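Complex shown without one protein chain; remaining protein chains in place.
Right, subunit A next:
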Amino acid sequence: VENVRLLDRLSSRKATLGTLYLTATHVIFVENGSEGRKETWVLHSQISSIEKQATTATGCPLLIRCKNFQVIQLVIPQERDCHDVYISLIRLARPVKYEELYCFSFNPKLDKEEREQGWKLVDLTEEYNRMGVPNNYWQISDVNRDYGVCDSYPTEVYVPKSATAHIIVGSSKFRSRRRFPALSYYCKDNNASICRSSQPLSGFSARCLEDEQMLQAIRKANPGSDFLYVVDTRPKLNAMANRAAGKGYENEDNYSNIKFQFIGIENIHVMRNSLQKMLEVCELKSPSMSDFLWGLENSGWLKHIKAIMDAGIFIAKAVAEEGVSVLVHCSDGWDRTAQVCSVASLLLDPYYRTMKGFMVLIEKDWVSFGHKFNHRYGNLDGDPKEISPVIDQFIECVWQLMEQFPCAFEFNERFLIHIQHHIYSCQFGNFLCNSQKERRELKIQERTYSLWAHLWKNRADYLNPLYRPDHSQTQGTLHPQMAPCNFLYKFWSGMYNRFEKGLHPRQSVTDYLMAVKEETQQLEEELEVLRERLANLQKSQLNDNKAKSKRQDRSKELGLSTANNSLANTPQEYSNDLKSFPSRSPSQGDEEDSALILTQDNLKSSDPDLSANSDQESGVEDLSCRSPSGGGCLPSEDSGKDSDEAVFLAV
């Protein structure tokens, strides 16, 4: 569709004219203009909602909201075209079969062996070995080898030595979705462990010998402690309500030597609404400080992030300081349990703060343990009530920690943002389906590519220049301040306002420091070479001169000269509507602005966007706008769930 306008969210006066294309996998807006036509690519998988707004004199507005928080406002001149685009996008953004997803057509031009190697990059058996299991206290069980015991668990689980197959099976029958207690993290320094499960089907008075034996086995696998913490991450009220449905929580009287604890993280419906409210605040036009702070508090988002973090801190403390094992569960053991176990692991073990370790962590606690990626992130069209930003919250917890401990993580903010992006993009096969079983049935590893290999290949972009493995901050357990520390939780504008370049510092300190680090390294290597030469040869005047000129060129290449750091930026609209600026539009000089966005220096700090050109190789099939076969209205976003109802939806 031609003559479409793309509006700038912050400055309503700025609009670019261009052409809109719809392909099998992307929506593409190409700016008119001869030089350096800017393209905006959006994957259909990223589209969260499409809103057709009332036609005005200038055309028919269409608002596309994405799961990676990009918001695109288009104005299409003809109402009929707008309607066609709207209907098509609805169909394209709601795939019904896995095969429709981008990962099945994405082609990074790698051969079969490279694809396989990519999938092998993260090996969980290796990880458990690194932790120190199997050993005298823990063993691998293959009781679930055909997914016969629990279809959402992996084929290989780690259980206490004294947990026989009989105990495991018995316990699984007493747990929601058969998700029996299994090992998530083992601390070899003191034998304390973090295990995870789902809620017991205890109702008001039911008991299960095997489940009680299972917990005892976990306790015994830690000879240094005479009791076990059982942490229920739900609010007490929700857990109690579950008893009426025949589920519930562990009674301290029935299970020997356990200390039971509620932590109180809200459920997926509350979290979905919380994010919704926060995004509404982000969409406010020219909000005052009041609007923003009230809106943010009203959404409750940071409160929830803190709740997850506090739970992780509690568990990490129990393991590291008290040497006590912990069994964690929520309702089904695949949302809050995953969040809390992975935060705790991150705090405890510096390995998970490395790039590779982080990938392993997500693979272990999220992918292998059956977090329902498809339901939660809408790979396929499904029940809107299952959608919830569960992993987004975990990723944000990591960012909050990175802000508090700038030297402790090997990776940077961009790494987190790209991972979040790809959880929703379905460009790689790692986060498809709801369980390991489903992924194997679909032969994901033979038909798609691994995100981890892709990120690993580009790891230079994701490094934190302040990270040093020998630094005090990177070693051992992280100890975030517990209280008072409300102020430590900041609004993550890098994620939720990711695409609003005007809000972020123009100059990336991370990128600059990485460039400095690289240059220093190169200079040091060069110095070594020169030293060697000097030692071998007689002093040669010629060689010295050659080396000097090489050094100068290199610093220019890396853009460390002053000129490149003086990036022009343009003023935003400081006057609001009431005080309209008298004359010339202050947004002149924008040509400067957009030109700079595309320069080499800026390309790294802005997103080398992921739905962008480099990845599209075979994605562009036809450029015509398809009309749908079916189509219909978008299911209305679930916004009004009241809290009473939410309590009983024990998902």
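To be clear about the criterion, contacts are C-beta pairs under 8 Å (C-beta built on N, C-alpha and C of every residue); 3 or more make two chains touch, one makes a residue touch a chain; residues count from 1.
The rule we apply is simple: contacts and distances are computed from a predicted model.
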item: Among "MTMR9 protein", "Fructose-bisphosphate aldolase", "Guanine nucleotide binding protein (G protein), beta 5a" or "Auxin-responsive protein", UniProt-listed name of the chain not shown; value: "MTMR9 protein"
item: Contact set of subunit A toward the excluded chain (per top definition); value: 10, 282, 287-294, 296-297, 300, 302-303, 306, 404-408, 465-466, 468, 471-473, 481, 483-491, 493, 497, 502-503, 505-507, 509, 512-513, 516-517, 519-520, 523, 562, 565-572, 574-575, 579, 581-584, 586, 588-589
